[in-house]
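Note that one protein chain is taken out, while the other chains of the complex remain in position.
Residue numbering begins at 1 within each chain, and the chains themselves are lettered A, B, C and D in the order written.
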Amino acid sequence: MIKFIIRRLIQTIPVLIGVSIVVFGLMFLIPGDPAQIIAGESASQQQIEQMRERLGLNDPIPVQYWNFISNAVQGDLGSSIRSGRDVTSEIMLRFWTTVELALYSTILSVFLGLIAGVISATRHNTYIDSGIMLVALLGLSMPNFWLGLMLIKYFAVDFGMFSASGWGEFRQMVLPVITLGTSGAAVIARMTRSSMLEVIGQDYIRTARAKGVKEQIVIYRHALKNALIPVVTVVGLSFGSLLGGTVITEQVFAINGMGRLMIDAILARDFPIVQGTVLVVSLLFVLVNLLVDIAYRMLNKRIDLD
Amino acid sequence: AGNDTNESEDSTAGEEGTAGGTLIINQSSDAVSLDPHGSNDTPSSNVAYNIYEALVVQDQELNLLPGLATEWTQDEEDPTRWEFQLREGVTFHDGSDFNAEVVKANIDRILDEDVASPRSFLYDMIVEINVIDDYTVEFITEYPYAPLAANLAHNGGGMISKELIEADYAAMEEGREPGAVINEGPIGTGYFKFENWNPGQEINLTRNEDYWGENAKLDGVTFRVVSEPGTRLANLQTGDAHISHPIIPSDVGQVEAIDNLEVTRTPSVSLSYFGFNVEKEPFNDVKVRQAVSMAINKDDIINGVYDGAGIPAIGPLAPAVFGYSENAEPIPYDVDRAKELLAEAGYEDGFTTTLWTNDSPERTNAAVAVQAQLAEIGITVNIEVLEWGAYLEQTSNGEHDMFILGWSTVTGDGDYGMYALFHSSQHGTPGNRTFIDNAELDDLLDQARRSSDEQERLDLYEQAQEILIEEAPMLYIHHQEFLLGYRSEVQGLVQTPTDILKLNEVTIQ
Amino acid sequence: MKKELLKVENLKQYFPIKGGLLGRTVNHVKAVDDISFTIYEGETVSIVGESGCGKSTTGRAILRLDEPTAGKVEFDGEDLLSLNKSEMRKKRKDLQIIFQDPYASINPRQTVRQVLEEAMIIQKVLPKDKRGDRIRELMATVGLGAHQIDRFPHEFSGGQRQRVGIARALTVDPKLIICDEAVSALDVSIQAQVINLLKRLQREFQLTYLFISHDLGVVRHISDRVIVMYLGRIVEIADKKSLFTNPQHPYTKALLSAIPSTDPEKKKDRIILQGDVPSPINPPTGCRFHTRCPFATEKCKTDTPELRTTDFMKEGHQSACHYMEEIKAGTREPNYV
Amino acid sequence: MSTNSETILDVRNLQTSFFTSELEVKAVDGVSFKVPKGKTIGIVGESGSGKSITSLSILRLIQNPGKVVGGEVLFNGENILEKSEAQMRKIRGNDISMIFQEPMTSLNPVYTVGQQIGEAFQIHEKLGKKEAIKKSIDMLKLVGIPSPEKRVHQYPFELSGGMRQRVMIAMALACNPKLLIADEPTTALDVTIQAQILELMKDLQDRLGMSIIMITHDLGVVAETCDYVAVMYCGKVVEYASVKDLFNNPRHPYTVGLLNSLPRHDEDVEGELEIIPGSVPSPAEMPTGCRFAPRCAYASDICKELPQLEEDENGNQIRCWIYSEEWDGDPEVNVYEKRTT
């Protein structure tokens, strides 16, 4: 297993290189010139030329890529075209906020999703089941901006219980975490339910019952563990995507996270920041998926990853 | 509580507020750079305005007033020579003195190709800066350039401590980006000092106790980034912020309905327009352009899309801008005539065209409104939304048929308001995306910027506007009103037509 | 005259045991540890032995369901382990297995019809229009009714499922069938039917069986030769008669004495094996049976006995015990405590 | 049947059906038998005759679409079928436990065998995790699994068929149940281990007075362990007798057929094994009368009616017209004569 982990960590290198090449390629493929975006609606040709020169944008693309990658290997991701700030520090400034936000939201969605899914499965085809699934689907179909703004309206403005913006204090964290956790919870609930339904009819569940095991324990220990594989997958996926893409929630709650940094950078064609954030997010993704694979093995020893 | 257009100005004269407190302003986006030479966006300007001062200041009506320069003259003999007398006894936040060397260092920096300032176009007619004495500085321009003082009033002309500039150059030697050092600790002469900046989140300023003029009343200002309009509003309601800059038109009614919130409406120097690509069919035919212009009911658009926040535009210049002509005759709203014109141009059955817009909801909405109105005269418009970067590039390449953009005459001078947009030398990226090429117009614009006679300039601009209305390279939609939401306890707030908040008189009750 | 159909040489199958949180391989289960035997065409060879001694593993290894750790498996003169995937796939028509656990080895989402039809499709044994009849025929053959044809596995009783497994193996007309406890879940009357059927098929089509079973009655009835395994090794191999009437290895003797009798009155003198049952994880040195053997000596602890034959054994009867002669002669007393 | 000894389980006219899409499958159709305290009763019979379903019904573990549709199951005089789920839980695993027929699928693939055996201790004896594992090791040792300290941490798929089965046995015996239902507990075991396991059960029975229902096809096992035997055919008990009587004097034609089919291990029999001709009727074609009649060599007209389970003076029961007054066939018929083994 240690070998496996090490091997996986080594595999991240080609992943990162792949990501950076694709990002680089795409950034040049898509129209839009950072110099022009910085200048806005008006900028003389000469001025743009100067800026491109300064930014090294006139070098051949392979040269640019080489410059980037050789610096990156030394831990230098360059500096932002727009603000001139160091990319690493721009990312670190937001890194933990994003990780926290993703983590708390995932915890919330796992907690809610599992409970709802299990209850639904055990009450298959009852009103409780339908009710829970209806709520889950509402949660899923609700766009984040809508949910976020509604939460703000009621819980921040009308009741004054929580803050509408920012990150750090408990008051500020509640609403965004709920906003982000809801759709995840819905997916997890649905996944858990269907997966549980597969498992509940198995012989070993009958065996557990025959032992006199309490129904709760039958469900939560014997059935759930068997049902978790697809659930763990979606948890990993949603956690991963939260790390990379919480833009809307970040915007609604004025949270200074990596999602917005990345999107703003893409829109401003701020290559170094885009590269930096994408690399960090990919790294996180690979790690999360590594954890997911380890979780698979923990859940089912028959799954052989080596 | 509702506030009318001009009340904000009056509130300056309102009851004296108690000094102190920190004002929290929610902005829609973060400053890009606090190097005044290194950015070109409103949030940056708004913060920088409080830290740096320029040689010249504009007041509410965009009149030029002494700033760091106490007086200035354009040489009558040689209109390319300007002399500025500097204010004495001004120190930077780092304690260094403000003098002629500083001015030279600043302007040189803006024009330095290595720095590649996005503001350089404001000053690129300056060929030489001479330090006459400690407090006198001389500018030599390439050609006579009347609006120089107005350009120097622009925030891009904010004066940075010379030591800081040198430190920044030193850092550039080490491979850092220009402006990196300035950004980390901006030093100007303004009534607020930079305290800290948490990029993407907030910028804090504190009062400069050693200000040469009257000290600001607030202890400090915080500029926060809250990009979601609904959240800005919520923060305003809960008191987490004092000012929402801006609020969206559709929220005005709601803000006005809340007891302790107020709205100000400030007429702006900006223009929103639909440009035609005059090099492409069918818009190479002036009749078509006129027909389209006639088919549009601007009031409908202003009310429908902008919730009434703005006035219909006749030509490119807003009333507050120097050079605005009151005599210019607008193209009337006349659908029948529009159809005739189309028929004359050979399009009696109309035609199909595309209209580009970038991903701003307001522009998209305007596009929809225009689309509906043009359908009346048989023109089928397909709207295509483009992402900003692509939009800028593709419109400057002339790949479009029709497009929507805006223009803000930040210097308040007709030169800024028209030269880049319409001079044939400015095709593409510099601003002329309609690709209009009219020798007479070029001539007028050239003359107007060179003349040092105000009246002559006004006449020239009036002629230019007449041509522009007649030629209709673009459909001038409206001059926007800036909408600001604030809490009633904020007093003495001033917003300029260039979207700058002046905070020196502001108090919190 | 006898054609070698299957030849297993020095087959080994070790499973890693993973331990600790991170699942390192801490040890190996030596499930099958160096066994060799030959099966001739048209005969039935049974493997009997202690549970867990590696019978099923042997079967699986022959079919390459688990890749063996070492050894050689020759089928019809061809080395199975050297075949590539698609060659092996074709070979599988000739080599079938009836799994020990009938339920786990049938896809719970397939009806019996689908299970059987699939086997035919895979090996293209019959044209489409003939398959339905053949399926019903097979069902009847194993004693299932036509009404059960569209049922899912969970709708069957244990014995019925096992019959589905048998039918599946028969579908493709194989040459060799490995029957892993193929009839253990059947009631005796059905069992009799199935055994009769297997024998009849053998007669008619020269079928060959590797029959793994605990039921020595069945083994005695069906086999030609019997292999006795103990802890991953073969301890005795002989033709049926010789084995049942003249067992040599102490383990074989113990095994035979433990067969329950259908006569409730008959009291039996069983050889009760002493000592802890050793495990294939750390198999005993020397003779693997020595920890429980009543005749064991120091020599048994160190020297591994080879399969050999003695003059009082029939030809082809081999056993792996150091003391066959002495025990036979009665010079070696069991040391029961 | 000895009426004087105490009865721990009394199954009366138990009926269990599966409601499949087409029709009702009457898997158990009026089964009755008694289990005396401390005794072992064997259930043998046709594969698919409802033995497993009967035992599952007793524990109330029948799953959808199956349902117990009638009858009573009296455990210590109380009808189990009327108990609440909570009461049922106390009974399961503690008072009545069961060894399932399918050891692979009946074990949870994601827990080690130790965890699964230990759970019974944790629930019913309230032991801690560590102690439970310790006791599981003891149990594994008891059922003859080598190096139990290692095996206890293995997963079901890592065990051989016989080991899995022994794990099931260990699990069922963990809490010393009053009644053990063993559904083919030794099919996957070699005879030495089988002997050991049967010994173990006997021992527990002697020490704790445990009663056993032994479902098996191995008539040898029946002969060795059971006191009474019930023979089932098509969801019904056709014969119930003490083990001696059954083997020495089988009365039902089906029982005789069964005994005849047995392969011999003590002598070589050439040729084919004897079988019962014909096959089990499908539920749709289920005879209304005696269910064995279509395959029965003696069947006569009266067999078109359903015979009742009649008890004789020894307590043995038989469901066959031959032994009744109304018998209309050959009056001289002697079923036993047909016995060949």
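Basically, a contact is a pair of C-beta atoms (placed from the backbone, for glycine too) under 8 Å apart; a residue touches a chain by one contact, two chains touch by 3 or more.
Note that in this section contacts and distances are computed from a predicted model.
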Report the protein name recorded by UniProt for the chain absent from the figure; options are "Na+/H+ antiporter subunit G", "Heme exporter protein B", "Diguanylate cyclase" or "Dihydroorotate dehydrogenase". "Diguanylate cyclase"
Looking at C:T141, C:N246, C:S261 or C:N282, which residue reaches the missing chain? C:T141
Given that one chain is not shown, which residue among A:I5, A:I69, A:I217 or A:I263 touches it? A:I263
Just one of C:H28, C:R92, C:K241 or C:R332 touches the chain that is missing; which is it? C:R92
Full-complex touch with the removed chain, picking from B:Q60, B:T222, B:N303 or B:S452, is B:N303
Logged for chain B, residues touching the omitted partner chain are 229-230, 233, 248, 250-251, 253-254, 300, 303-305, 359, 361, 364-365, 367-369, 371-373, 382-387, 390
Chain A, residues in touch with the chain not shown (by the definition above): 7, 11, 14-15, 18-19, 22-23, 26-27, 29-31, 125, 130, 133-134, 137-138, 140-143, 145-146, 149-150, 153, 186-187, 190-191, 193-195, 197-198, 201, 229-230, 232-234, 236-237, 240-241, 244-245, 262-263, 266, 274, 277-278, 281-282, 284-286, 289, 292, 296, 300, 302-305
Which parts of chain C face the unshown chain closely enough to count as touching? 60, 63, 65, 85-86, 88-93, 95-97, 99, 101, 104-109, 111, 113-114, 117-119, 122-123, 132-133, 136-137, 139-141, 143, 145-147, 150, 152, 154, 165, 168, 172, 193, 196-197, 200
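By our rule, only the chains that are shown with their structure count from here on.
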Measuring from the mean C-alpha position of chain B to the mean C-alpha position of chain C, what distance in angstrom results? 89
So, in whole Å, the Cα centroid of chain A is separated from that of chain D by 55
So which stretches of chain B touch two or more other chains? none
Spell out, as numbers or ranges, the residues of chain C touching 2 or more other chains. 103
Residue ranges of chain A touching chain B (in the complex, touch as defined): 30-33, 35-45, 47-48, 50-51, 53-54, 79-80, 82-85, 90, 93-94, 145, 149, 152-153, 156-157, 160, 163-165, 251-254, 256, 260-261, 267-269
State the interface residues of chain D toward chain C in the complex, per the touch definition above. 18, 20, 25, 44-53, 101-105, 141, 144-147, 150-151, 153-154, 158-163, 165-166, 183-184, 187-195, 198, 217-224, 243-244, 247-248, 257-259, 261-266, 268-269, 272-276, 279-285, 341
State the interface residues of chain C toward chain D in the complex, per the touch definition above. 15, 17, 19, 27, 29, 48-57, 100-101, 103-104, 140, 143, 145-148, 155-160, 163, 180-181, 184-193, 195-196, 199-200, 214-222, 240-241, 244, 254-255, 258-265, 270, 272-273, 276-282
